[in-house]
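One chain of protein is taken out of this complex; the other chains stay put.
Up next is subunit A:
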């Protein structure tokens, strides 16, 4: 028997986890959020593992410090800006023409 209090507790527990561990999903996670999160994780992992970083640096023929800074900057918005929220969509514009 699941009481309302239990539900609330589960909810709170989830929120606490979401605050503590960035990227913990919830039922309404959007595709953009998920992808952004995965990309940020990936960049952080490359920066954190010295052999991976130097592998990239070697291929690009750049110092690792430069590659590291570039990857961290990429973490800002790896998947582009978030999709507009419901009700706030701008008028339909031709995306292709823009890019």
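FYI, a contact is a pair of C-beta atoms (placed from the backbone, for glycine too) under 8 Å apart; a residue touches a chain by one contact, two chains touch by 3 or more; residues count from 1.
What we mean here is this: contacts and distances are computed from a predicted model.
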Could you check which of "Leucine carboxyl methyltransferase 1", "Vacuolar fusion protein MON1 homolog A isoform X1", "Dolichol-phosphate mannosyltransferase subunit 1" or "Pre-mRNA-splicing factor RSE1" matches the UniProt name for the chain that's left out? "Pre-mRNA-splicing factor RSE1"
Touching residues on subunit A - with respect to the absent chain: 19, 21-23, 36, 40-41, 44-45, 47-52, 54-55, 57-66, 69, 72-73, 75-77, 80-85, 88
